[in-house]
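Single-structure report; data block below.
One protein chain omitted, others in place.
Letters A and B mark the chains in the order given here, with residues in each chain numbered from 1 onward.
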Amino acid sequence: MHLAYPAVLAVLLFCVGLYGVLARRNAILVLMSVELMLNAVNLNLVAFDVWLRDALHAGQALTLFTIAIAAAEIGIGLAIVLAVYRNRGTSAVDDLRDTAELPDDGGDGDGGTDSEGAAADEPDEPGKPDGPAAGKASQKAEATA
Amino acid sequence: MTLAAAGHGTLAAAAPQGFLSPTGVEIAFVLVGLVTLGAAVVTVTTRQLVHAALWLVVALGGLAVEYLLLTAEFIAWVQVLIYVGSVVVLLLFGLMLTRAPIGRSPDADSGNRPVALAVALAAAGALVWVVADAFRTQWIDLDKPQGTTDVTGSILFRHWVLPFEALSVLLLAALVGAIVLSRRNAARSDRDGAPGGRTGAGDSDKEQR
């Protein structure tokens, strides 16, 4: 069998997974796409292992490891997605934009940006105004304990 | 299946090495590959989330067949067991727990789609070009099977036993991590009445205490 067949198939699968990772909105769909990419790599590993006739079967052993790691990854990933969903009520990737500057910052303000950002951050989390205070209190409790 | 793979392998070995006169194994490989690829494309494009998971099953199963065609039977069975059997089930659980909408959801794709398409196509073009250019003359000899369960097992527990053990530790760590991540709101997930695999593990963890 031509080596090009599995190799090209792996490349195409990988790019499909890449597209999914970049285009999908739901975090679980993103995880599925990641699985596709991992599987593309696995196919490559197996194909090259067979082609090279490796005495140690390194490609296949690595494929097994990858599968196991993929299982672990999917478990952790789902746990994270669930935690995010519980805290935020959404699993859409592009809704998680806390690292961005707020759009009303303008963009040419110098010096005032920080204070504006800080001022805008406060109404962003109206639900838990006692968060830091409670954290401090618990730290104090730990310290006294 | 091993026999079948071996038979295909002998066929392939006897055939001349050209793209215009494919062997039976190659034809099978290409056909299954097309199915796999199509399933993968549907997985990343469908608007129905559960369907995406199901099409993923098809794609992963197709890959298992490809492994078989490449005489790596153990990998194929592991693929079926772990991916089709557990990973997809986990994903479905995840979809349910995040209350994914049943049916067509209008916002399955983000606004990043054109960019994603461009990047994916560019990557595909570049990689296909490179791979095809590099390996178009290479030939896989499938005469004797490379990945029987017997050989794979002995190699795995003889040469790769240390990484194998390390991997088990990693899996344990992942397990603990998943438990910790899920436990933070254990009470709330109990109230939701939808305990997943990891919450179950969390419960067993509680029982052990």
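We adopt the following convention: a contact is a pair of C-beta atoms (placed from the backbone, for glycine too) under 8 Å apart; a residue touches a chain by one contact, two chains touch by 3 or more.
Going forward, contacts and distances are computed from a predicted model.
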Could you tell me which of "Sigma-70 family RNA polymerase sigma factor", "Imelysin family protein", "ABC transporter permease" or "NADH dehydrogenase" is the UniProt name of the chain missing from the displayed complex?
"NADH dehydrogenase"
Could you tell me which displayed chains border the chain that was left out of the figure?
A, B
One chain is left out of this view; which of B:123, B:151 or B:167 touches it in the full complex?
B:123
Contact residue for the chain not shown (choose from A:22, A:43 or A:67)
A:22
Can you list where chain B touches the absent chain?
110, 112, 115-116, 118-119, 122-123, 126, 130
Where the unshown chain meets chain A, residue by residue:
18, 21-23, 93-94, 96-101, 107-108, 110
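Note that in this section only the chains that are shown with their structure count from here on.
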Report the inter-centroid distance (CA atoms only) between chain A and chain B in whole Å.
18
Complex contact set, residues of chain A against chain B
1-9, 11-29, 31-33, 35-36, 39, 42-43, 46-47, 49-51, 53, 56-57, 60-61, 63-65, 67-76, 78-83, 85-86, 91-94
Residues of chain B touching chain A in the complex:
12, 17, 19, 23, 25-26, 29-30, 33, 36-37, 40-41, 43-44, 49, 52-53, 56, 59-60, 63, 66-67, 69-72, 74-75, 78-79, 82-83, 86-87, 90-91, 93-95, 97-98, 100, 107-113, 115-117, 119-121, 123-124, 127-128, 131-132, 135-136, 138-142, 146-147, 151-152, 155-156, 159-160, 163-164, 167, 170-171, 174-175, 177-178, 181-182, 184-185, 188-189, 196-198
